[in-house]
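Missing here: one protein chain of the complex. Every other protein chain is in place.
Order of writing sets the labels: A and B. Residues in every chain begin at 1.
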Amino acid sequence: MTHSETHRLGMLDSVLGAINLGTIVLDHERRIVVWNDWMRMHSGFAPDAVLGQDFFALFPELAGKRIDGAVQQALRDNFPSVLSQTLHKAPLALFASPAARDSGERMQQAVAVTPLEVAGLPRHCLIQIADVSVAVTRERLLRDQALELRSQTFSDGLTGIANRRHFDVAMEKEVRRAKRAGSPLSLLMIDIDSFKAYNDHYGHQQGDDTLIKVAHALAAMLQRPLDLIARYGGEEFAVILPELDGEHSVMLAEKMRVQIEDLAIPHVQAAGNDRVTVSIGASTHSGSELADIAALLGAADKALYQAKRGGRNRVERHQEA
Amino acid sequence: MNETKTVLVVDDSRVSRLMARQFILSKKPSWVVEEAATGEEAIEKVKTLSPVLILIDVNMPGMGGLAAAEQLRLACPTTHISLVTANVQNATRNRANELGIGFMEKPITETRVHALLGALD
Partner (left out) sequence: MFNLSELQHDALVEIFNIGVGHAAKSMSEIVNEEVTMSVPSISFLNRADAAEMLGNKESSRVCGVSQHYEGAFKTEAILMFPEDKSLDIVRLMVGESVPLKELTEMEQEAMSEIGNIILNSCVGTLANIFAQELSGSLPQYHVGTSEEILSATGANASTVVLMLHIDFILEKHQIHGYVAFVLDLTALHDLQEQVDRYLAKVMGPA
């Protein structure tokens, strides 16, 4: 052997000892012939304790499992296999640290089992193990954040109920569904009476508090999962009621009006009243082909206007155009 | 042994049936091999046959191999029945044990078939 070849072998040995990856090589009879330092560190088994032994005799709990089939496929069929961390969190008993070993908390692993050609010998099998615990935790964090973000962009910052954007999306969906199913769809437009006067008199802070109270009170009255209440404007709310006809939507609107009245939030500047009240305009799409979102909204708006004109703190209904 | 016995091979794959037939006859050339392509067909056939062995594929259209095997076990209490499948799962294995039915993994090999035939003697 030349000088450089001797060094090369020693160097490759050092590489195997230094790399941050579990490296196991099995011969054609599944005996361990390479067990690198990473494996020693994280399995608790020193090389001389395992070299020459049948891998599956040493780890009998792995016999018949995915890694067994993977080793077989590498040796017999010459095919590589992967064991994803999603489907197998921790196939081998490996631990990040002695403390983790004591608490029994296994390291999360990504495993690759590949055929290995060795000159002059029958096919061997290479098993590589990566510690993916950090990646797994980070993934989970990112997913939680994404979920959080998603819920935020559809909800109104102040009241926590759906925002206008959510309403628009839901409205489109429900109108389409109603048309396809030939079922009714009702819409309520709810406006807090004399709200500007309320803000002027009590201040915007209290105005916000009242908005929140009213929003929650209204939301609490929605029983069915498909019903949606959204903050449509500054002091305006919209309620989508799928599969509810005109008569029943008006009944619900009336219940809502009473509920707000019963909150008895003092409003000395209210026109014609001493407390916070709402006016409600209701419209219904009967499921025919002709009506659309604009028509439904327009009708509810007209009804709301009628309610205001009619003295506030009341429910009015308008038929679709 | 020159006596004639009958084996029923049940599989929706014709090639599979041919292969089983070949393996059986290579060891027992005087025996008769009957075929059925579905569980229903097999149940019909055993009304007039008395096979010593039934090989039945699990993965078949219609009633399927397991359901058919249950009925065949009732119809032929002394016949050796063997389920043949590429998908050997515990649920199936347990059910087979309950019924007193054997198991053979696919692809079937001549060696295993010969061993089974030998055990019948």
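In this text, a contact is a pair of C-beta atoms (placed from the backbone, for glycine too) under 8 Å apart; a residue touches a chain by one contact, two chains touch by 3 or more.
Just so you know, these numbers come straight off a predicted model, no measurement behind them.
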item: Residue touching the undisplayed chain, where the options are A:T23, A:S81, A:S249 or A:N313; value: A:S81
item: From A:V118, A:L142, A:A181 or A:A220, residue that would touch the chain that is not displayed; value: A:L142
item: Absent-chain interface as seen on chain B, which is shown; value: 13-16, 18-19, 22, 25-26, 59, 61, 85-89, 91, 106-107
item: Touching residues (missing chain, whole complex) on chain A; value: 64-66, 69, 73, 77-88, 110, 112, 114-115, 135-136, 139, 142-143, 146
